[in-house]
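A quick write-up on the structure given underneath.
Right, subunit A next:
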Amino acid sequence: MEQFEPKLVAFVCNWCTYAGADLTGTSRIKYATNVRIIRFPCTGRIDFMLISKAFANGADGVIVSGCHPNDCHYTSGNFHARRRWMSFNAMLTFMGIDPDRIIFSWVSAAEGAKWADVVNQSVEQIRKLGPFTEYQKLVQSGIEEENFNG
Partner candidate 1 sequence: MSSASNHEIHVDNSLSGLILKHTEVPVQKCYQCGKCSAGCPVVSEMDYPPSLILRMLQTGLPEMEEKVLRSYSIWLCLSCEQCISRCPMEIDIPKMMDYLRQVSYKKKMVNPRAKNIVRFHKAFLDSIRTTGRLSEFGLTVDYKLRSLKMMQDLTLVPSMISRGKLGFIPEMIKGTKEMAKIFAKTTGLKSEEEK
Partner candidate 2 sequence: MDNLRQKAKELLESKTVNLVIGYENGTNGKARAVFITDPEKTGKLIYDERCKQNLAVYLNKHEVKHYGKIAIVAPLMVMRSILVLVSECQVKKENIVALGIGEDGSLLDFPSLEVVEKYVAKIPLGNPQSDQEILDKLNAMTMEQRRAFWQNELERCFKCYACRAACPMCYCLRCTVECNQPQWISAPAHPLGNLEWHMLRTMHLTGRCVSCGDCGRACPLNIPIHLLTMQQAEEAFHMFGVRAGTSMKAESALSTYKPDDKENFIL
Partner candidate 3 sequence: MKLGIYPGCSLTGSARDYNESVFAIAKACDIQLEQVPDWNCCGATAAHNMNKELSLSLPARILAQAEKAGLTDIVIPCAACYSRLMVTQHELNNDPVLKNRISEIIEMDFKGTTNILNVVQMIDLYVSPVLKEKIVKNFSHKVACYYGCLMVRPYKVLQYDQHEDPQGMDNVIRLLGGTAIDWGYKVECCGAGLTMSKTEIVGMLSGKIVKDAARRGAQAIVVACPMCHSNLDMRRPAINEYIGEKMDIPVIYITQAIGLALGIDEKTLGLQRHFVPVKMAEYIPPVPESKKQKAKEPTNTI
């Protein structure tokens, strides 16, 4: 049987993780192709709804990554983001949506190797979890209903 290739979206901040991922490239460290990066100015800009949108549109997993605490280019964006993630994670857990579908990490501009590790680990983790069918089914039923109604 063919191996399941999960789709991952990564929301990263411009100053640390995006630059860190650049370093992975210049260091020619190889990692899985499953992830697509979206660049934000800061993790503080990341709206939790974008994560739910990613799942609704077919992502099996989401990576969110930014500067380490105290290293934020804007001083405190990542601290605010951390609180949001903590709350969001708690809510997902309570609603029965597996928070393991989202991988949060701090990757600095100097941590090219760590970025590769984060991606590889995440892909493995999501691969084990399989396709995010329970969420995708919601979309399907929604579309069906919509079609039905419309």
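Here is the rule we use: a residue touches a chain if its C-beta (ideal position, glycine included) is under 8 Å from a C-beta of that chain, and two chains touch if they have at least 3 such contacts; residues count from 1.
Candidates were picked such that all candidates are chains of the complex that A comes from, given by their letters.
No experiment lies behind these values; they were computed from the predicted model shown.
Of the candidates listed (1, 2 or 3), only one touches subunit A in this complex, namely 2.
The touching residues of subunit A, when paired with candidate 2 in their complex, are 48-49, 52-53, 56, 69-70, 76, 79-80, 82-91, 93-99, 103-106, 118, 121, 134, 138-139, 141-142, 145-146, 149.
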